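Yeah, one chain of the complex is gone here, protein chain that is, but the others are all in their spots.
Our next item is chain A:
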Amino acid sequence: MSAILQGGVASTALSPFKTTDSNKLVTAPSRSSLSVRSRSDWSKSFGSRLIARRSQPPLIPNAVATKKTDNAESSTSSKSGHELLLFEALQEGLEEEMDRDPHVCVMGEDVGHYGGSYKVTKGLADKFGDLRVLDTPICENAFTGMGIGAAMTGLRPVIEGMNMGFLLLAFNQISNNCGMLHYTSGGQFTIPVVIRGPGGVGRQLGAEHSQRLESYFQSIPGIQMVACSTPYNAKGLMKAAIRSENPVILFEHVLLYNLKESIPDEEYICNLEEAEMVRPGEHITILTYSRMRYHVMQAAKTLVNKGYDPEVIDIRSLKPFDLYTIGNSVKKTHRVLIVEECMRTGGIGASLTAAINENFHDYLDAPVMCLSSQDVPTPYAGTLEEWTVVQPAQIVTAVEQLCQ
């Protein structure tokens, strides 16, 4: 089993940035220096943010294009960035991609004249016109299908669901057409759509508007799923998703739209399949994504005071999992805690637990523990709602239990 793992690890070391010239393994050195990175207060992941490439291959490929000045893995804190909120970061990413490629268009409810229900598409309709920022009537099934049909001809639509829960109405289109057309047509058609929208438990929004659809979409073959959590990775993932030839579902969170952060001025994208190291540590690996990252970081403060050293990884890529980063971490700490907002049954945590157990069983000193939301419809009452979702206190208790 470990032999297979070695092989797997070796191949994944090369794979994420495999290009025509395979000696441009810019990330390889950074991956090996994983544990010596110093901590910083926001998400500095090792060089995955800003990767320079000397030459541009004809297809849109890999990582990021910076301007002529070559910044291999320099930290950007020396450069002046600009501060903005998460929804503004998404908007910036979207706008830059629309400027760059005329095939990119946005469709969704109230994205045009209204500016988007969470202001992600504000100002875009004035700039790009009604044909590129389309206000659709309320018919998720039809406009998702339309986006997919348009993508079959080469356009790159960004389909917005006003709330992720509404996309359940478009499930047939997403599952059968979006995910499967590349396969059933024998590779003739690619579907470069991005389906995005806010999901997750908000502030007393009620059961139907607090859904977490990651678990429903995760078994659709052919799609990629990513979840953003900071303005930095929101912009990066948005741009990467638009440039990707695969259909990507970008999960945003209703409560994270007003997060403020300073992001670099230059153009960058984030790798869609890579996880982010939020806080390196030694004692336990905590895997999380989206809003739970902040609960985990809050718990981490308490844990550090109590003498623990948790390693926090924001998995970001929900399908496929970045088992390379996760695996390295497990091999170091030997204990895993998964903290997620998804439902207990059949959620992302459940799949991740299975994947870790299958691949890294020999490295575990304790069973993988998974803290997820309760299997209940989200209640309206504030206190009850708090108890459906994982709270920092529960995370601290779980870590203490695992690290005994």
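A few points about this structure:
In the analysis below, contacts are C-beta pairs under 8 Å (C-beta built on N, C-alpha and C of every residue); 3 or more make two chains touch, one makes a residue touch a chain; residues count from 1.
Simple rule for what comes next: contacts and distances are computed from a predicted model.
Look at the chain that isn't drawn here: its UniProt entry, checked against "Centromere protein N isoform X3", "Pyruvate dehydrogenase E1 component subunit alpha", "ATP synthase subunit epsilon, mitochondrial" or "alanine transaminase", names it "Pyruvate dehydrogenase E1 component subunit alpha". Contact with the chain not shown here comes from a single listed residue; of A:M152, A:V226, A:L250 or A:L371, that residue is A:M152. For the chain left out of this panel, the touching residue among A:Q224, A:N328 or A:T378 is A:Q224. Remark: the residues of chain A touching the chain excluded from display are 4, 7-8, 11-12, 15-19, 59-63, 105, 131, 134, 136-137, 139, 141-155, 172-173, 176-177, 181-190, 221-222, 224, 240, 243-246, 271-273, 319-324, 351, 355, 358-359.
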